[in-house]
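Below is one structure, written out as structure tokens, with a few remarks after it.
Every protein chain except one is present and positioned as in the full complex.
Residue numbering begins at 1 within each chain, and the chains themselves are lettered A, B, C and D in the order written.
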Amino acid sequence: MANTKTHTLEKHLGQIPGSVIYTGKKKSQKLFIETFDYNKEQCAEKELTSVQESFEFKLTDSITWVNLNGLNHVNEIEKLGAHYGLHPLVLEDIVNISQRPKIDEYENYIFVVLKMLYYDENEAIVSEQVSFILGESYVLSFQESEGDVFNSVRDRIRHAKGRIRNMKSDYLLYTLIDAIVDHYFSVIEILGDKIEDFETAIFSGDIDDDVSQKIQNLKREILRVRRAIFPLREVINRIEKNENKLIQKRTITYYRDIYDHLIQVSENIDIYREMIWSLMDMYMTTISNKMNEVMKVLTIMASIFIPLTFIAGIYGMNFEYIPELHYKYSYFILWGVMIVLFVAMLFYFKRKKWL
Amino acid sequence: MANTKTHTLEKHLGQIPGSVIYTGKKKSQKLFIETFDYNKEQCAEKELTSVQESFEFKLTDSITWVNLNGLNHVNEIEKLGAHYGLHPLVLEDIVNISQRPKIDEYENYIFVVLKMLYYDENEAIVSEQVSFILGESYVLSFQESEGDVFNSVRDRIRHAKGRIRNMKSDYLLYTLIDAIVDHYFSVIEILGDKIEDFETAIFSGDIDDDVSQKIQNLKREILRVRRAIFPLREVINRIEKNENKLIQKRTITYYRDIYDHLIQVSENIDIYREMIWSLMDMYMTTISNKMNEVMKVLTIMASIFIPLTFIAGIYGMNFEYIPELHYKYSYFILWGVMIVLFVAMLFYFKRKKWL
Amino acid sequence: MANTKTHTLEKHLGQIPGSVIYTGKKKSQKLFIETFDYNKEQCAEKELTSVQESFEFKLTDSITWVNLNGLNHVNEIEKLGAHYGLHPLVLEDIVNISQRPKIDEYENYIFVVLKMLYYDENEAIVSEQVSFILGESYVLSFQESEGDVFNSVRDRIRHAKGRIRNMKSDYLLYTLIDAIVDHYFSVIEILGDKIEDFETAIFSGDIDDDVSQKIQNLKREILRVRRAIFPLREVINRIEKNENKLIQKRTITYYRDIYDHLIQVSENIDIYREMIWSLMDMYMTTISNKMNEVMKVLTIMASIFIPLTFIAGIYGMNFEYIPELHYKYSYFILWGVMIVLFVAMLFYFKRKKWL
Amino acid sequence: MANTKTHTLEKHLGQIPGSVIYTGKKKSQKLFIETFDYNKEQCAEKELTSVQESFEFKLTDSITWVNLNGLNHVNEIEKLGAHYGLHPLVLEDIVNISQRPKIDEYENYIFVVLKMLYYDENEAIVSEQVSFILGESYVLSFQESEGDVFNSVRDRIRHAKGRIRNMKSDYLLYTLIDAIVDHYFSVIEILGDKIEDFETAIFSGDIDDDVSQKIQNLKREILRVRRAIFPLREVINRIEKNENKLIQKRTITYYRDIYDHLIQVSENIDIYREMIWSLMDMYMTTISNKMNEVMKVLTIMASIFIPLTFIAGIYGMNFEYIPELHYKYSYFILWGVMIVLFVAMLFYFKRKKWL
Partner (left out) sequence: MANTKTHTLEKHLGQIPGSVIYTGKKKSQKLFIETFDYNKEQCAEKELTSVQESFEFKLTDSITWVNLNGLNHVNEIEKLGAHYGLHPLVLEDIVNISQRPKIDEYENYIFVVLKMLYYDENEAIVSEQVSFILGESYVLSFQESEGDVFNSVRDRIRHAKGRIRNMKSDYLLYTLIDAIVDHYFSVIEILGDKIEDFETAIFSGDIDDDVSQKIQNLKREILRVRRAIFPLREVINRIEKNENKLIQKRTITYYRDIYDHLIQVSENIDIYREMIWSLMDMYMTTISNKMNEVMKVLTIMASIFIPLTFIAGIYGMNFEYIPELHYKYSYFILWGVMIVLFVAMLFYFKRKKWL
């Protein structure tokens, strides 16, 4: 997914609504399922190889987190969906990785899609889709592949850090989303450093020919990040504002906190956006200034030597009667005249501040 | 309709409101009517040559889809309209192909107009108007000419794929609109590829003189697509939000799905729009950079050779008393001086990074 | 009114509110009043020379349309206003031709102001103010001068075409506004053609020095049209949305139709606007490209001939000891060297794609 | 106040809220108070030198207008405020001349601040703050110095012109605001003329070096006017919409009229704004076009004469064996060759439309 294509539209034309078809590129991903089942007193952690093993948890009173990696295993996802009573369109959206962040509220569960962002080893931004199903006593999460930003959450569940073990599934969903949003900050930080380094490079004149290509790439990275983050604000806002029985009142404050963070991130994105747009302007003036300097050198050289060459040309003519040619000191006088002209020119350009 | 004109306004001045006048260019299109009449158990498919043959279906309990191709046959359309009790303004809008996507709710039916987009054989975007009438047990559709994106729908009806045969006419309308919106994705995909190819071409310097014309054409294509797609969002939103007795509650979820797709498409269009606008900037800097390079070559050549020519000119003068002319090694010394000057210049331009 | 001034502000400072003062330039316009008085069965058409003659119609049950041309006749207008019980501010607005399109609802009547647009013989856009008073059984219309777009309406009343003779005064108002809005389409069409012709001219390089002036003029025409049309949308929207007893429910559909047309026109105006803005960009790149071409010619000529001239200058020097001068084939060898240099240069510029 | 500074922020840091401190520059203004006390039958006009003399009017049934000039006399204003029971923050705002137009509704009175605009003798826009207090039977107005746009109002009160003497204090406030808004039209008219003159100058090429400075100044004037006028729309809108017992229902129509005027003025300001922004573009293309012309002259001269000079240089060489030198007609043949070259060049540049 580290490609630079901006459009990741994928739609199978003519497909029946509710068809569960994986649209990503990681077709050979191994299925990996982990579950956490916990309450105030205890916590059970398991790694599964098929979804059936997770079905037992649905019955327990404790909070269950089922984390499925590998969206290419559509059959398993369909089985899980059937077990939890998910709408076919929800399943279709989970495996279609070109979703916009959104929230859909159903009778017994809430469906949230968002994007996890990180820089990969090639310094390219990766945007991986993560879907959540929030039920009364469970959270299901779906990721394209292993590797995520949830380790701190796992840790907190395992070791009962903070209040997570005392809270319901809505708080679990909050911590998961919060972990993703926290990571936005570091992505944004790297992006900001890139832009500032680049700006410094332009100011110091240390630029090469592909400046505009680099600017274009930065613009695209920002577009990518915007697309992942901006719609999420509305999603969180809806969680905070709507009164859904699945979100407890005391948890709302925490979602409001995420919302504040998203606003902060968005503001920074818009600032970077504006900075990049002025970088282009700046680059244009840098080019113009350079051209100006080139022109000045040309003009000074030409303006000084063309008239002098003309004078030399005059006395290179072969007319029989050129009186000056025969005076003894003409040559030296001419040199004097030329030097005076030369100095006058220099003085003129100095006054014009071209030198 | 593969012209590049942006304005497709067509209005017959002074015409009486409700006049049913076809405004398109396909005046000699053959009339082609097909009907599907189906319920859970069975499905009847027919091709008709006059609208009268379709009247019988209105009475049946089953769901009927009447698909009429050939908007130039206004008489047939008027007959159909009379039979189904359509308002004169609706009939006027059906055959006036410069409608904006819109929805009008009447007593017993809903009138929806939208645009079907595809690329024709000349790689030009074609925008064909499609109108729908949704009644309690029927859907009427009107197209300018044969050829559409509904084959998958026909297939699903025929072979009872998915849930279409178990649902009402509102679901049929949904599948038809969904088929059109699905096709927007492939149009957008092609448009995106065009823009990216073009961008690559600009960056690689592989550009010809008509770049700005091509950019202008791309801008127009995007304008066309925007005009077709953006108003449709509002249309679908109104279907989803308004509580019309013709749209069942369980179908609303499906319309919301279309709405999500439209938001995705719109977002991509806006991204392409922005990319094209920066392409213009990029092209401008490319031009400036090229001019800069031209100027540098000129300046280097002139700055090096004009002074040298001046020196040569000096010793081409015919003064009787030029002492240097008579020293034996003057010529070689002069060459030395010139070479030193030449190298100094090169060194100077090197330091200025012009070489 | 065919001037190109954008500001047509006219306000008599310190005037008492409700003063009926004509602000236009057609001070010597002849008063011309025509009336139509019709119902289902019959239609009476009259031309009057004073407003008094029209007073009788107010009493009849039939629908009356009083069309007054010549806003300079403020006394007549005041008499008419007194007879129909119009508010002084309404009369002031009718004769002040710099109104923005607007609707004011009063107790017994609705006051609507809008702009009639057409191209005059100099291809300049003319914007003429038309005011309407809609009462229960009458419509009063006020125009600055004779000549309008209402002929089709007159015709329909006379010959009972369409449903106009069966409808109330609200439908009459609709047909009048519809006639004006229909005409916007043809104005917009001409404007669009102008822009596209102009664009073609820029692309073909067939441009003269006043391009930017022409662009500025086009911008202004669009501003004019925008000012006339955009506020009208809100006016019609208010008619459609507000529940005024003077507008019957069955007529609302027709006003919605006008609203759709206005949205279409507005959309086209915005597209033209955007196209003009990119024309300016395009023109700038055209200029830059031309300059680039000029620079290339200069650079090629100078870069080739300046070094060659330098070489010629060397052997034009008069040193006594220049060994080459005395070899027999020096001259021909030199020609060879020069030709090689010349070809190398050409090759170099070819590779740089300057040739 | 005729300075060109855009920021007229004046705040005394650390001052206690409600401190009545004059922030303008007219510190030595003479206090001048005039009062009008009128009803249907009669009108008493007085000039006072202290505010105490105006206190008697508060008790009368008649309408009273107290117009105070000289905001530097804060003590008098505080006395007046105490007598009429004004809030300390209102008094602070009256004498702080950097207020934005606003309306504050208090228990027994409405406080309105707005800006009076006019061009002073140096053709600079002056923006003078005027505050109004509307009570049940009185209007207080506060101006920085003598000289205003209220003469027509005074006249109407004195001579009972129009309906002013039959109306309440809310109508008096209306006429005062209307007088100010009327004056905006003439300011806007002058501004429009300036812009159009300037545009004509740019098109005719009759420009000097400070064009961009002039454009910047025009931009600032428009900013000033915008800041004075735009917030006033909201003020009037609130008067019109809010149901304040101090504003009678029959006066609302008049305020709506002011609102319409403000919309007209605002629209014109935005048009001027847009025109100025395109002036800058236009100026840029003018500069580019001029540079283009300069470059063409240089290129033509250099391209023609550099090759010819080279040829002359060839035959100025001193090789012993240059066969051409000895043919009798070489010189004339060479002239022929040169003339042919010259004409070919001219023809080439002609075809390129550089001549």
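Here is the rule we use: contacts are C-beta pairs under 8 Å (C-beta built on N, C-alpha and C of every residue); 3 or more make two chains touch, one makes a residue touch a chain.
These figures come from a predicted structure and were not determined experimentally.
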Per the whole complex, from D:20, D:80, D:117 or D:295 the residue touching the absent chain is D:295
Option touching the unshown chain, where A:42, A:108 or A:278 are the choices:
A:278
Residue in contact with the excluded chain [from A:70, A:101, A:231 or A:313]:
A:313
Among D:160, D:201 or D:284, which residue is in contact with the omitted chain in the full complex?
D:284
Over the whole complex, note the residues of subunit D touching the chain we left out.
5-7, 9, 11, 13-18, 87, 89, 98-100, 102, 104, 209-213, 216, 219-220, 223, 227, 280, 283-284, 287-288, 290-291, 294-295, 297-298, 301-302, 305-306, 308-309, 312-313, 315-318, 322, 324-326, 328-331, 334
On subunit A, what residues meet the omitted chain?
149, 151-152, 155-156, 161-163, 174-175, 178-179, 182-183, 185-186, 188-189, 192, 196, 199, 203, 253-254, 256-257, 260-261, 263-265, 267-268, 271-272, 274-275, 278, 281-282, 284-286, 288-289, 291-292, 295-296, 298-299, 302-303, 306-307, 309-310, 313-314, 316-322, 354
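Rule of thumb we're sticking to: only the chains that are shown with their structure count from here on.
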Where the contacts of subunit A and subunit D overlap, which chains show up?
none
Angle of the C-alpha superposing rotation, subunit A to subunit C, to the nearest 5 degrees
145
Can you check whether subunit A and subunit B touch via the same residue numbers (shared by over half) or via different ones?
different
I'd like the Å distance between the centres of subunit B and subunit D, where a centre is the mean of that chain's Cα atoms.
43
For subunit C, residues that touch 2 or more chains besides their own:
284, 288, 291, 295, 298, 302, 306, 309, 313, 316-318, 322
Category of the chain touch graph - line, ring, star, complete, other
line
Can you identify all of the chain pairs that touch?
A-B, B-C, C-D
